[in-house]
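For this depiction, one protein chain was excluded, whereas all remaining protein chains were kept in their positions.
Going by the order they are written in, the chains are A, B and C; count residues from 1 in each one.
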Amino acid sequence: MSGDFSSLRSDIPQLTREVHGRRLVYLDSAATSLTPRSVIEAMDQYYERHHSNVHRAVYLTAEEATAAFEGARADIASFISAPGGAEEVVFTHGTTESFNLIAHGWGARHLGPDSAIVLTEMEHHANLVPWFQLRERLGFEIRFLTVTDDFRLDLSNLDELLHGASLISFTGISNVLGTVNPVAEIAKRAHAVGVRVVVDGAQLVAHHPVDVEALGIDAICFGAHKMMGPTGIGAVWAKRDMWAEMDPFMGGGAMIADVSLDGYVPAPDNRRFEAGTPPIAEAVGFAAAIRYLRGWDMAALQAHEDTLTAEALRRLADVAPGRLRIIGPPTLDQRAGVISLDLDGVHPHDIAQVLDQHGVCVRPGHHCAKPLMKRFGLSATVRVSFGPYNTSSDIDVLIDALTAADAMFR
Amino acid sequence: MSGDFSSLRSDIPQLTREVHGRRLVYLDSAATSLTPRSVIEAMDQYYERHHSNVHRAVYLTAEEATAAFEGARADIASFISAPGGAEEVVFTHGTTESFNLIAHGWGARHLGPDSAIVLTEMEHHANLVPWFQLRERLGFEIRFLTVTDDFRLDLSNLDELLHGASLISFTGISNVLGTVNPVAEIAKRAHAVGVRVVVDGAQLVAHHPVDVEALGIDAICFGAHKMMGPTGIGAVWAKRDMWAEMDPFMGGGAMIADVSLDGYVPAPDNRRFEAGTPPIAEAVGFAAAIRYLRGWDMAALQAHEDTLTAEALRRLADVAPGRLRIIGPPTLDQRAGVISLDLDGVHPHDIAQVLDQHGVCVRPGHHCAKPLMKRFGLSATVRVSFGPYNTSSDIDVLIDALTAADAMFR
Amino acid sequence: MDGLDDLYKDIILDHYRSPRNRGELPVPPAMSAEGFNPLCGDQVTVYVTLDGDTISDIKITGTGCSISQASSSLMSAAVKGKTTSFAYDRLAVFKRLMTIDDTPGEPVNVRELGEMAALQGVVQFPARIKCAILAWNTLDQVLSTHASPQ
Partner (left out) sequence: MDGLDDLYKDIILDHYRSPRNRGELPVPPAMSAEGFNPLCGDQVTVYVTLDGDTISDIKITGTGCSISQASSSLMSAAVKGKTTSFAYDRLAVFKRLMTIDDTPGEPVNVRELGEMAALQGVVQFPARIKCAILAWNTLDQVLSTHASPQ
């Protein structure tokens, strides 16, 4: 399968770069993905021909910009099979803003001293801190699903935690462990007791085909820059009836029906969730990224990344045996191409630094998941993560570089 | 002076476009400005060579991306002469988010049932709705400076309104009237009674040289897309001691010092105001826009736009005499290149539609300033606004097209 | 200026300059609703007097562009003295003309729309479709919120 994707590499300008005299081996797609030429060109076209502010204007380029912007919304809706179409998609500036929008838009209306929500110990800070901030104000309870020693969500007390809660928010794929969570199962059990289900799709939507209706969830947050799109844009999809339960987050132009000196009336439709001039060029780039991913087919891209992941897991077992630990599921079973490593006695920063000299881009650190790090008694890991443009020979370089790093510090 | 700027036009790809078989005459810069090639290219370069997530990584492209991102912050600081440098600049996704950040970050800590703030009747919704939203929660008083019949802020009761207030927030240049407000004077009077001063710089920073220290203000909000930069990015500058009085707005990665299941500790420095992956490519584009503006010199660009504005005001007096009203100061005295028109008996939408057929891009509507519209008994105006790339011959086309529109509907 | 002539046909300008059925009706017995296009500030109030199932009188006030005001006037002329089900039918046809309703159906028989067909040029100007449809949506509101269920 890998072979089929070699031509994909030539779509990515950055892959032709050399760093420190070496071929760039980019293994940090969980942080941000590289950008195909077609995405860059779509934004160029926008800035060179169609740039205008959207909505409310009647001239040609403004109509073109509006059509492109709203078309991107429809493309996103269709990419995740949103049952209600474009009207269920709200643009944000990234996954982080998406969670802030849900926390404030939904939480502020529904949460108080007597209510509870459920999060998990493997969440990214984006799905923790907004809830903590809201809790400071409203004083509700936050319960946590814990993580088992084999890097899975411990669902043994799920029903107990859901009892009396009003919302559960959890990640589809862990950005540290690579664990793929059983979204549909959790959603089903939550809905059985009337609990709303929000999913962190930052990694999931970027790497797996997603059908929100099949998953049976109420909302999902994701962003373009991890799915070969531009920085500065993300989205929330939520079911129509979930949106109906939400208040505006930010205030400003475009999200209003009326404003006077006495106050404001929010727009009756989902425009009330988008304040100010939106990320227009970014929406154009987002749509181009989706076209690009669809052109290769998400299921095929996932299969390609799965193959690489399996190979990497196998070959890593031979590096510094007994001292290199994989912090995440050891096989492809319910796991994706995010591989966290702990090399006994060598700090992740030092490993990453040596890898950089080999042209290998990996990320050391807590990956914005400090509670999860603590769960495993770590302050940091080295994280290797795949994108569609990676190949088996990237793994060769990785293994050599890791071996060199180990030799240096051992 | 105009002559010197003809070569500027060739830097703007969109100006070579034809619409409806006519030359594009872009007169909607108050909504968004056209983009120079150098800005587009800077972002292309970023996506083709340096794209990586910023902070926390040790590999080369991530260091390059971080340096570019932080460099942009420094460029912005220097562009507005921030006394404290880059550390006083916080990135947002636009002017609107900037106001939400200030309202929630500063207001939530300082405002309550016994406090008051001062806004004005000429504000954009971005500087109204966030305060209205906060008032719903905290119940403080909002007082308004009104607008005189000659389109100026009525400062006669300023001291009275400031009395007992804790903050005043007002626009530097009206995006409807073109009125240039006496920022330094208001700031001085506000500071004399210990009132914090926030300025809406969306139009001001884009069209005039700005020295925040000389203006004597505490904070200013602005965005790149009105200053020849990309969509999706803005900034707040605030004085160090003003930032010190503010709490985080959005929660997520990067803005934390520590996170556990019990809660979070915000970062001690201004990173606490930037949550999640920031608009990195957009920051690169923002910096390129600032380089571009500086290359032409802001004072010279303002002088060029002033010349155009004076010419337009003069020549508009001859169109539909007695029936075409300029909703804003009639001369260049304390006014900028935003000209709102009301043509008796002809609706702004119809005018804009006819103008579009002449290739002329203007904006009909309330311009996100409904209270101001109401003040003048209007529901909409046709707004003509200039950028550095406009010329006297754009005014020729405008005048012809307006005359045609008038003939059609009169 | 072809597109423009399509948009601003004489019929439209005539209804804009001399709107039919302009004014108010006392509520009650008449029913009314207000429609609003927040993006551009167009506003219409539609007053309807029903006599059984028949729209015995209709009056309209409002401000807005030539398209929204002409459309109001054209609508009032089209439904006055007609049954509510005829009005609903015209609404459906008009929405199809504006390609807002994309449920498959017969192609719009433009001739049957009479003068209202003058608005078909609006479709080329997406930003203006909302102006054209405003009066119709407001009529829908009057009939559906006030009238007894059909």
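Keep this in mind: a contact is a pair of C-beta atoms (placed from the backbone, for glycine too) under 8 Å apart; a residue touches a chain by one contact, two chains touch by 3 or more.
In this text, all values refer to a predicted model and were calculated from it rather than measured experimentally.
Every shown chain touched by the omitted chain in the complete complex is listed here: A, B. Although one chain is not drawn, the whole complex shows that of B:Ala57, B:Ile173 or B:Leu398 it is B:Ala57 that touches it.
Of the candidate positions B:Met43, B:Val210 or B:Ile256, contact with the hidden chain is made by B:Ile256.
From the options A:Gly234, A:Pro248 or A:Gly365, the residue with contact to the unseen chain in the full assembly is A:Gly365.
Where chain A meets the omitted chain, the residues involved are 20, 347-350, 353-354, 357, 364-366, 373, 379-380, 408-409. Where chain B meets the missing chain, the touching residues are 55-58, 62-63, 66-67, 256-258, 267.
The rule is simple: only the chains that are shown with their structure count from here on.
With centres defined by CA atoms alone, the chain at the far end from chain B is C.
For the pair chain A and chain B, the distance between mean C-alpha positions equals 31 Å.
Counting partner chains per residue, chain C shows two or more touched chains at residues 39-40, 125, 128. Annotation for chain B: residues touching 2 or more other chains are 20, 349, 353, 364-365.
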